[in-house]
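Up next, chain A:
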Amino acid sequence: MTNGSLIPHNLFEARNIVKRIGTVVIADGVDIQVPAGSIVGMIGPNGAGKTTMLGIFSGSVKAQSGTVVFQDQDVTSLGTAKRARLGIGRTFQIPRPFDKLTVFEHALLAVQQARKVSTSESHERAILAIERCGLIKLVNTVGGDLRLLDRKRLEMARAVALDPSLVLLDEVAGGLNNAEVGQLIEIVLSLRDEGISFLWVEHVIRALNATADRIVCLSGGRLIAEGSPAEVLEHPAVIESYFGSPAFMSTAS
Partner candidate 1 sequence: MSVLEAPARTAATVNRYSRISLGALWSGVAVAALLVVAPAFIGESSINQLTQFFSFLILAIGWNVLAGYGGMVSIGQQAYLGVASYAVLYLSLHGVLSWWAAPIAIAFCGVLSIPISYLAFRLRGSFFAIGTWVIAEVCLLVVAQIESLGGGAGASLNDLNRFSPHTAGDVTYWVGLAIVIASLVSVALLLRSRVGLALMSIRDDELAAEATGVNVTRIKRIAYVLSATICAGAGVLLILSNLEVQPNSSFSVQYSAFMIFMVLVGGMGTFEGPIIGAIVFYALQQWLAANGAWYLIILGAVAIAVTLWLPRGVWGTVDPHNRRSLVPLRHRVTVASHLESEE
Partner candidate 2 sequence: MVWTNAVVQGLLLGGLYALFSVGLSLMFGVMRFVNLAHGDFSVLAAYAAYVLVEHAGGTPLWTFAAVIPLAAAVGFVLQRFILDRALAAGDLSPLLVTFGLSIVIQSALQQGFGANNLSLFLGPLSYQSWKITNTLYLGRLEVIVFVVAVALISGLQLFLARTQPGRLLRATADNPRAAALSGVNPRRVRALATAIALATVAIGGLFLAMRTSFTPTSGSNDLIFAFEAVIIGGLGSLWGTLLGGLILGVAQTVGSQINPADGVLAGHLVFLAVLAYRPQGILSQRSLA
């Protein structure tokens, strides 16, 4: 994805989001844009509220103020299910499969919620989503029987089967080994090439390094850095938010 000379069209925009939980400030006027066809990574130290932000974007968490715009439509007041049907898929940090439904049924459920199509077309779409996420061999396995990597793939397949324009990924690479993260990166890139945009919260930096067009860093309720992966990861404010004051950087080396 290149930010050519044209102003990129924003598929998704969150404007001036304010969110406090008790005395903890999660967001204090945060703006985030996801241009169509791009992968935006979100990082931030533990407890910065990244998962809560994804909740605000997907509709499961209410912000105190701010606007969420998707495909030029104000979706701020819509709930999770409605936003999912409009085309915002999401995955959960800790996978939440339906224990007694097969992989195919997971995808089929999503296809059926997203739009009304004939039975045979819905079956085809479900198979496609499963195939894209590399789960076709396990198509008849129930969610409760899957291993971690396959659960993560299932999260992706369920989101992809909604035929979304945007997928919110919550730490899908967490807990996977290097080779598995590599497989996941391939899946995400190929889905991006087919037109799905991503907003990806991740701690496994190398996954974002290999995929993201842009990274934002959330800390203390604000975006303290924004730019290409290299820019953001070298940004002093980012390093400080992860490792404490820069004093450490100089003294310890």
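Regarding candidate selection, all candidates are chains of the complex that A comes from, given by their letters.
In the analysis below, a contact is a pair of C-beta atoms (placed from the backbone, for glycine too) under 8 Å apart; a residue touches a chain by one contact, two chains touch by 3 or more; residues count from 1.
On a predicted model such as this, the values are computed, not experimentally measured, just so you know.
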item	value
Complex partner of chain A (touching, any copy) among 1 or 2	1
Chain A to candidate 1 touching residues, read off their complex	58, 60, 79-82, 84-85, 89-90, 92, 96-102, 104-106, 108-114, 123-125, 127-129, 131-132, 134, 136-137, 139-140, 142-145, 158, 160-163, 191, 194-196
